[in-house]
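Left out: one protein chain. Kept in place: all the others.
On to chain A.
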Amino acid sequence: MRLPKFDYRQPESIQEACAILLDQPDAKVLAGGTDLLVNMKHRVETPSMIVSLKGLRDLDYVRKANGMVRIGALTRLKKVYNDPFVAKKLPALAAAASSVGSYHHQTMGTLGGNLCQQTRCKYFNQSKWWRSARPLCFKAGGDPCHVAKKDQVCYSTYCGDVAPALLVLNAEVVLSGREGSKQVPLESIFSGVGKTPLNLEPGQILTEIVIPEQSADGFSTYKKIANRGSIDFPIVGAAVWTSASTGESRIALTAVDRKPVRTRQLEDFLKGLELNEETIQGVDGLVAKETQLMMSSIDSISYKRKLMGQLVKSALSEAMGGR
């Protein structure tokens, strides 16, 4: 498959990049390209211009300052999980980053690109010819949704591995625009709208991921079930962070909804409860309630639902052991 035609720009500064993006509303940012280029070949994304972030060399770092771990958006996943602090103190992040796709995706894919990746759907991630056998779906520019069997909705699924890990680590992200930058909770950038899954304003790019060092104090893990060991998006992925000192826990899931999901009711349920076999068994029903599973992948809803419960329970059991 070939890429469609596009103009290519490689700005030298964030400001310049933002300016180009503002100027060209249908331009797309290119980081590692492992998500974007595939979608372009499938013609589900056809930006008239690609704005490569390759020139922004100073967005590639993992550093600690003032009680925060700061990671540049262009840092490759491999560099993220190989960082000694991340590897040792933020195991959920290390596990998530090292579980993305195959080794090749980890050496090419960036942390920012991973968070900002497109949602997925079995009717969407297909070639143009394949899709021509059905009316163009809503996300791809038509009206119907083949998953929901109605018009003007999209239930494509967010399948990124790293977002749930960063969510339970209470990460924030820095969004930069022409007017400057602001730091917002990571969770706020996910819209939950299948067609436009990110809440980024025109001209905005994600430049930095910020993790409070306190998150290193708790227990954290990311668990993923995928078809194969060598490559594959999660069928379900779950991140769990717990603190022995405060009794708090944070849980987030991926591949179960249009965005990565923090399961707040479940967290509330677990609050103050002692983590033991019994409390853990209670999680099944709650987890399912907080997600909206749809048949957007070839894995069935019931299977995903079963796995979700299993994953959270096994992560919590590990947390118990970890204390």
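The rule is simple: a residue touches a chain if its C-beta (ideal position, glycine included) is under 8 Å from a C-beta of that chain, and two chains touch if they have at least 3 such contacts; residues count from 1.
One rule holds for everything that comes next: contacts and distances are computed from a predicted model.
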Absent chain [UniProt protein name; select from "Molybdopterin-dependent oxidoreductase", "Lactate utilization protein C", "Ring-1,2-phenylacetyl-CoA epoxidase subunit PaaC" or "Putative spermidine/putrescine transport system permease protein"]: "Molybdopterin-dependent oxidoreductase"
Given A:211, A:225, A:280 or A:319, the one touching the chain that is not displayed: A:225
For chain A, the residues touching the chain missing from this view: 1-2, 5, 122, 125-130, 132-134, 225, 227-233, 298-300, 302-303, 306-307, 310, 314
